[in-house]
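Only one protein chain is missing from this complex, and each of the others stays in its spot.
Letters A, B and C name the chains as they come in the text, with residue numbers starting at 1 for each one.
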Amino acid sequence: MPEITYLEGIRLGLQRLMRERPEVVLYGEDVGAFGGAFKVTLGLQEEFGKDRVFDTPISESAILGSAVGMATQGLRPVVELQFVDFGMTAVHHLLNNAATTHYRTGIPVPMTVRAPCGGGFGGGPFHSEELESLFCLMPGLKVVYPAFPSDARGLIYSSVMDPNPVVFLENKYLYRHVKEIVPQSFEPVPLGAARVCRAGRDAVVLTYGAMVHEALRAAEQLASDGGYEVMVVDLRTLKPYDADTVLTAVAATNRVLIAHEGWRTNGFGAELSALVADRAFHLLDAPVRRVAAPDVPVPFAPELENAYRPNADKIATALLELMEY
Amino acid sequence: MPEITYLEGIRLGLQRLMRERPEVVLYGEDVGAFGGAFKVTLGLQEEFGKDRVFDTPISESAILGSAVGMATQGLRPVVELQFVDFGMTAVHHLLNNAATTHYRTGIPVPMTVRAPCGGGFGGGPFHSEELESLFCLMPGLKVVYPAFPSDARGLIYSSVMDPNPVVFLENKYLYRHVKEIVPQSFEPVPLGAARVCRAGRDAVVLTYGAMVHEALRAAEQLASDGGYEVMVVDLRTLKPYDADTVLTAVAATNRVLIAHEGWRTNGFGAELSALVADRAFHLLDAPVRRVAAPDVPVPFAPELENAYRPNADKIATALLELMEY
Amino acid sequence: MSKKAAKAEVGAVGKAAWLAIMRSMMLARLAEERLVRLYHQGKIFGGVYTGIGQEAIGAATTAACGEHDLFTPCIRNMTVHLGRGECVLNVFRQYLGRATGPTRGRDGNVHYGNMKNGVYAMISHLGAMLPVLVGGVMARRRRGMDTVGIAYIGDGATSTGDFHEAVNFAAVNDVPVIFLIENNKYAYSTPNSDQFRCKRLADRAAGYGIEGVCADGNDAVGLHLLTRELVAGLRAKPRAMLMECDTLRMRGHGEHDDASYVPRELVEEYAKRDPIRAAWERLMKEGVVPREALDQLERACREEVDRAYHQALNEPPPDPATLLDGVYADA
Partner (left out) sequence: MSKKAAKAEVGAVGKAAWLAIMRSMMLARLAEERLVRLYHQGKIFGGVYTGIGQEAIGAATTAACGEHDLFTPCIRNMTVHLGRGECVLNVFRQYLGRATGPTRGRDGNVHYGNMKNGVYAMISHLGAMLPVLVGGVMARRRRGMDTVGIAYIGDGATSTGDFHEAVNFAAVNDVPVIFLIENNKYAYSTPNSDQFRCKRLADRAAGYGIEGVCADGNDAVGLHLLTRELVAGLRAKPRAMLMECDTLRMRGHGEHDDASYVPRELVEEYAKRDPIRAAWERLMKEGVVPREALDQLERACREEVDRAYHQALNEPPPDPATLLDGVYADA
């Protein structure tokens, strides 16, 4: 069984899709021969030709808008935003065009927007953003955010095959930092299903993206230091999210920590917390806490970015506080 | 003392600012002689000239971007988005340009973006959106949303005088539907301060914008029907929000309902709920509930929009449920 | 083109085609006049936005296209919908927010389409349908269809970033789309002089390396002949192009707007060039369509509008219980 990175997981998923489905096309800035800024699509133009894998002008509106047009005419476009940050120049195409089309007209819009997110490598304020909560606001959109190579591969497959517009978030830090030994062939990973990555009875960390790995590290630490057994739930799909798995986890642990890499105020953690405060209030033995980035632009210098970015230590500290509540 | 509408409140605030402050300029699509789509700026070009009040091409990026440029060169631009919905074509100027400038460079950006929001008049999916939670995600931005004519007047004044970029949300339904008798002269209303609009000890409704009035109606109804005394807190500023007033209200009532006109998932109510679940967990006698719009595009037909839009009845029902918890 | 040649060409198009164009224009005019009345009687929820005075553009251009072509109409393009086969009944259903209408009451007034006819339902964000059309045409062509597209867009909307990105994207990819600018001199209250500085918006074509043409937007006959030629050219050699049509918005931006900012002389000038009357007279004069046929057509249109309105009026509004249905398409 091969060992693949997160990035390779996405590429393998795309490759299989393009082999199986002639209606899948892939485009964006520099995604062709160059393989994209992060090389996720490397080799795909060579295998599938310029007709199916092509470069575009620097025009996020044209990219997202044309994908809506294609998706309503029998193709399954997969477009890449070079960084999720730059998608902010064309948000109306997601919120208003892609996401409302089926509700208004009954026409499905099977398009996928791949968007590299997150920091941890000195990208500074405009190449490190985490904007999932902004996409999660939009009715009609699906939002997916894998944490593992296998999920990256299986979820990109399901995202592209879904008849709805999907924002597929990719964590840049994870691209080459996580590896996994996986079987050559794979089943698609269903959208909307969270996964319990670690069992535990003392508390649960609800998380996704890069913070899944930090939460797992924190849980290990608490297990060896304090003997606490912390459950870790990887949401995987953020919209629509898997409330059942979340509520089951809360029922099993009675203590909830939410961890994400993006900003705290109105981050996606707020939604998870609100869900718990509404539907699992009676199960809680402690406040619902969030470990998230502070409300400041993502700073560049490593000294600042380390202070800014949530990590295993911050999660462990918050967990201990919760335990002691 | 004159009776003014919400819309006139904004206009009077702008007029006073322009009289007192030569550095205030006002522009946007059709805001000049025409007075804007809703006539908020009617008469201002006549009084202050085309140099200070002017029309622009249909270019939201140019409008927002140029305001950043002006605000960093000694002016206080106030720009109007014809509808908040259309601001989605240029979100990067708020999130990345306006909101990060002071943090990155130390240069203040005293600009105000006026944005008509909300539905209730058959505007359909693209003229009725409530997008406050999206703006509330952005570090460095302030977000203001008045509910009363006096607050509209006093808050627009403070927003324009604030050295930071402010998104000033205006509720279109309230423009002509709420009136208030106010003194001719006024004190600016400080940003960041919520207001208890109605005292009560049995529960609190945390709300803002059009839903303040619905919450007040619901509270009246509960007072006369069930003898419950429901407190209503109008947030007024959503970012940075007044956590102290919220937490004091929770401590006084032990039951919390959050009500807003916009979508439920990741709406601003999620943040308020998360605040309460974290900081006031020990004070709660019941789950934190949200009354919000369902996660569907804002529908056009009155039969659908009435079902879609939160109102006094829905708030009252949710309150009763909370009381009986 | 000589007068004689033009006349011959008009004849070659044939009576049926001209009658179809006249029909779209008349139906639209009558339907919109009815909607205007209903609005001022307080019988319409939301706004009413008409294309009165601009009917030639949608009617003449859609009639020059084929079955698989694609269109993104704007707010003043009822004749695009009708020209592509939409029934006027659906127009009233849409305006009245009926469950039976094209958006089942979920969207209102001009925000409808019909993919059977190759017509996209617009979103309000100006310019935003342009890249959608470009993508749609690319997709159909990839699937083997000989599709050409026409994107209708106002003078004001040419100032949006989306306009620029879409035209450039289509130009680079040789996508056969006509970006048809209806220059009706105003964007809401904003005149051309506050919107752009070039003499003609067609001048933008050079900057995209594509062809730009100007046309009289109130001359249905000339416009139809020209569009036939252009569409044939685009099919033969796929490429994007700009087309600017001169016209005037003859009413307010919407019916809530009295348009008092438009100089009276301008309105009078264009009133003399009413597209329906102009086409009527020319087709009669050149002997391609007899007066009786036109009179008869007008009567039929009046009846159709009347019937459609009353039928729509009696149809049911959407059931609030359906509010949550169909946000997502089922797998």
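Here is the rule we use: a contact is a pair of C-beta atoms (placed from the backbone, for glycine too) under 8 Å apart; a residue touches a chain by one contact, two chains touch by 3 or more.
The structure presented is a predicted model; accordingly, all values stated were derived computationally and were not measured.
In the whole complex the chain that is left out makes contact with A, B, C.
From the set C:Val10, C:Ala171 or C:Val289, the residue in touch with the chain omitted from the display is C:Ala171, counting the whole complex. Contacts to the hidden chain, counted on chain A, fall at residues 29-30, 32-34, 37, 55-62, 83, 85-86, 88-90, 121-127, 294-297, 299-304, 306-308.
Although one chain is not drawn, its touching partners on chain B can still be listed: residues 25, 51, 56-57, 59-75, 77, 89, 92-93, 96-97, 100-110, 139-140, 142, 161-164, 240.
Although one chain is not shown, part of chain C still touches it, namely residues 159-165, 168-169, 171-172, 194-199, 201, 203-210.
Keep this in mind: only the chains that are shown with their structure count from here on.
Centroid analysis (C-alpha atoms only) places C farthest from chain B. In terms of their C-alpha centroids, the spacing between chain B and chain C amounts to 37 Å. For the pair chain A and chain C, the distance between mean C-alpha positions equals 41 Å.
Residue numbers of chain C whose C-beta contacts span two or more other chains: 103, 106-107, 111, 123-125, 127-128, 161-162, 327. Residue positions 61, 89, 92, 96, 100, 103-104, 139-140 of chain A each touch two or more of the other chains.
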